[in-house]
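All protein chains of the complex are present and in place, except for one that has been dropped.
What follows is chain A.
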Amino acid sequence: MAYPHAHPREVRLLSKYFGDEDAIGIEGWAERGGYVALEKALEMGPDEVTEVVKESGLRGRGGAGFPAGLKWSFMPKDGKRPNYLACNADESEPGTFKDREIMRWTPHQMIEGIIICSYAIRAQHAYIYIRGEMVDVVRVVNDAVVEAYRKGYLGENILGSGYDLELTVHLGAGAYIAGEETGLLSSLEGRRAEPKVKPPFPAQRGAFGMPTTVNNVETLAAVPHIVENGADWYRQWGTEKSPGTKLFSCCGHLQRPGNYEVSLDFNLKELVYDLCGGPPEGRQLRAVIPGGSSVPLMTVDEIDCDVSYEGIEAAGSLQGSGGLIAIDDSACLLRSIRKMVDFYAHESCGQCTNCREGTVWLANILRRIERGDGREEDLPLLLDVGANMAGRTICPLSDSAAVPVVSGIQKFEEEFVAHIKDGTCTAVR
């Protein structure tokens, strides 16, 4: 069964079996080459595995793009304290829906990645922190974990290698902040999902105070492919700094929304217009948000760049989670931005003053402008508050909340001015 809207220009590495019901169970997965990489990894030394991943240049797919192999190499090797792995399956960034598809169709792809990573970082216990609302996906993952235990891929003496690993599926209770890695760890410990001050970083003091690696589902799902085929093989795609392929969850005003996996040197504009078919008939795109609501808005003029981390950054935004949101001229941008800010105000954990109070200020001022009561001083005020929210808090949620406002004003000032001066909206309805 074909997954909706596949496109021949995609490179379907992780998403190859999306839509293939037979790939979900462990037998079907094995028939498709599953767990071969694990056997290979267990024959290598843990540091060798880390080295391959390092060489492959695989970067974190959860939003920050931190090199995965490098992150693993920070984990202590002395065995004095237990090491942990937490697989971040909380996926709540607005506009992002890729991890859940990996888990829904190919849970063993992720689990295999988790076991290999755990082996490499010498973890005795791994956790999948999964968003509790994704009930159907949770069921699939739970079943897959049971299968993996039965097959001896988890538990004691995995495949006779002498390596032991426990894997626990932990359900989140629906807070966006639980996706932030230290918030996730707090929640895993049974506390409120409140991010923790860094440093110390999780590799020094993570879950239950022990060294911990946190990786995104997509990051881990790429690992078996790399271990099986080698770093050079992986580097055939993408750019020097951004090797490999990446899933983009594309939504908004598009003819063919959905997940597309492309090489990381793919052109963003082509992704939007060719793969996704551009905006609906008769409409014009106005803005594209390439990496979830936490990255700056791009104008349509800016999107002629490649989708690599550095490519999008040079063009004025960030790859983020790969949650692409397209906004056409039928939407009020101000309202879209205000709704994003409302989201952050709602999801702020409330620890940091700048974030707790700042998000509400931004939302209130935006709401006022939207109502037609805006004042000219409001734009500098928004920018001032925004500037004070960035780079001063425990976690980057506060920065994220300011991003759409600040980039919106920078790139679409006329939209704001029209609301303030004329009380009108530039949206074509």
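Rule of thumb we're sticking to: a contact is a pair of C-beta atoms (placed from the backbone, for glycine too) under 8 Å apart; a residue touches a chain by one contact, two chains touch by 3 or more; residues count from 1.
Following the convention adopted for this analysis, contacts and distances are computed from a predicted model.
*Asks:* What is the protein name, per UniProt, of the chain that does not appear here: "Acetyl-coenzyme A carboxylase carboxyl transferase subunit beta", "Recombination protein RecR", "nitrate reductase (cytochrome)" or "Carbon-monoxide dehydrogenase large subunit"?
*Replies:* Hidden chain identified via UniProt as "nitrate reductase (cytochrome)".
*Asks:* Can you say which of A:S118, A:T182 or A:S348 touches the chain missing from this structure?
*Replies:* Within the whole complex, the residue contacting the unshown chain is A:S348.
*Asks:* Among the options A:D301, A:D384 or A:D422, which residue touches the chain absent from this view?
*Replies:* Touching the chain that is not displayed is residue A:D384.
*Asks:* Tell me where the left-out chain touches chain A, residue by residue.
*Replies:* 175, 177, 192, 194, 197, 199, 345-361, 364-365, 368, 375, 384-385, 388, 390-394
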